[in-house]
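Encoded as structure tokens, the structure appears first; notes follow it.
One protein chain is absent from this view; the other protein chains keep their places.
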Amino acid sequence: MAEFLINTVGLPTWLAWSATAGVAAFLILNVIAGGALVFIWAERKIAARIQDRLGPTRTGGRFGWLQSLADGIKLLAKEDLMPDGADSLLFRLAPYVSFCASFCAFIAMPFAFDVVGQRLNVGVFFVIAVLGLEVFGVILAGYASASKWSLFGAMREAAQVVSYEVPLGMCVVVPVMLAGSMDLVTIGEKQAGWLTNWYLFHDPFTFVIFWVYFTCAVASVNRAPFDLAEAESELVAGFHTEYSGLRWSFFFMAEYGSMFLVSGLAAVLFLGGWNGPIPIAELAGWSDGSAVTAPYAVRLLGCANLLGKATVGVLLMMWIRWTLPRLRIDQVMTTCLKYCTPIAAVMFAGVMLWQLFLPGGLVPGSRRGAIAVREGWLEQAVEKPEEPAAVPADAGTSVSQQLVGVAE
Amino acid sequence: MILVATGTVSVTHYLIVGAIMFTAGVVCMAVKRNALGVLMGIELVLNGANINFVAFGSSYLAGEGRPPLGLDGEVMALFVILLAAAEAAVALAITLNFYNNHGTVDVDRADDLRG
Partner (left out) sequence: MNWMANLLFLQRPTILPVAAIDWHASLFVVFALVACGAAVMVVVTDNVVRMALHLVLSLGATAGLFFLAGAEFVGSMQLMIYVGGTLVLLVFGVMLTAQTKLVALQTPPGDRVIAGILAAALLAVLVQSAVSIETWRRPGRAETQPPTATPLGMALVGVRVDSPVSAAESQRRSGYLLPFEIVSVHLLVVLVGAAYLARAKRRRTPRPIDVVASADPPPPLPSGRLEDRETASVLIGSGR
């Protein structure tokens, strides 16, 4: 978009870039806020139906469409309280730290093959790193509230999030290994085509890894059954006990934003991202896979695909929340260290071996873009020094593809 | 509306930022009485050195020609981050041990071996 502004409209470079950045930030903010609005309503409806009741039915018609709006107005109108012994700077800062961490991770999140805030070569790594920063808002909130329940909740939540980063990282490395790049756009592009091209169906190990990833993601965003830190029956409300009104709603938006983000990440890494189950655009002849010639409708289709998959993930999280009982903190830690981490490690080894011995999938030649691994590629790379000159020219393709060739 | 820009960034700008952080870390180590404050000083020192490494290894900042360190700068910064994390863990364990035994983190009270 910046190039469009520079070339066609004639704006100076800096203004074009800042306008593009502003538009991108505005869009992402709307995605988070609009998503939170929809998800709050959806959560109440789903919770109600699972509990055999109806949920909001009065505000805005029969289905309570405007319930979220009413909630928002109520929160805005609440009194802005702060406990007496609270550290005022930290108390005020905490919700924004949480929200900023959740918001910044959307920078690297692609919504279509061409629609991404910033196409980072280390996209996956960046998203996981920034997600881990959300814990600071929680710790600050817990400490600055000057209440022992808040501090307990904050410490438990911080321990939980930090512990679950380990199996989360291991699960996330598997699609990176399959695609050969940490670039989220590349990972999505490699899953283009039919449903069977998705990494979820690549091999049974990846299938298991997807569910381990989902478990770790649910624990990472502190959703039930891992929500001991903010459980009403345990710690009043955990780290956000003393928060009310708009400050509390920032925590809420951060939580829903993170839920949407990890679901979107699961969609890009495992579920094909913006590629639908049927490659409509290719079959209809609208695009041949290249970004430049595709009409805008293809991008919209991709966005719709990704948003749909991410929403399915969020609804799945809500379903799990209202179905399963809450875990104790020692059970949470046991799940992480005794179950998720070893399973993730074994599956990781399994995927690696599968790629080594069955690079073309179970049906040889049926997989697009399979990576053929030859022995001796290391010696080959060393004894051919002119090869390195080719490496910087390819920004997006994988290393092993450049060095050893691709079996198409 | 007058806006200020300082021209293109060079390695020296990064080195000055690194120097300021390094000095802040050294002062922190020297001045703080809280053991955790000293630990924070150590982190600042390592970070200042990291900025230098990355500046020397960056191809964005180099003038004409190749950057002085190239990839080695980034790899060294990587290893510094890893080792800083390890060292912070051990230092924190020592501090907590001290706190459990003496009830305070004041480094001025760590004088059992004196004289």
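Every chain is named by a letter (A and B) in the order it is written, and numbering of its residues begins at 1.
The definition used in the following text is that contacts are C-beta pairs under 8 Å (C-beta built on N, C-alpha and C of every residue); 3 or more make two chains touch, one makes a residue touch a chain.
Keep in mind it's a predicted model, so treat the numbers as computed, not measured.
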Absent-chain contact - pick from A:R49, A:K78, A:K148 or A:K338: A:K148
Residues from subunit B at the interface with the omitted partner, ascending: 1-17, 19-28, 30-34, 36-37, 39-41, 43-44, 47, 50-51, 54-55, 57-64, 66, 68, 70-71, 73-75, 77-79, 81-90, 92-97, 99-106
Contact set of subunit A toward the excluded chain (per top definition): 12, 14-15, 17-18, 85, 87, 89-90, 93, 119-122, 125-126, 128-130, 132-133, 135-136, 139-140, 143, 146, 148, 151-152, 155, 158, 162, 165, 182, 378, 381-383, 385-389, 391-393, 395, 399
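Everything that follows uses one rule, which is that only the chains that are shown with their structure count from here on.
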Chain centre separation in whole Å, for subunit B relative to subunit A (CA means): 31
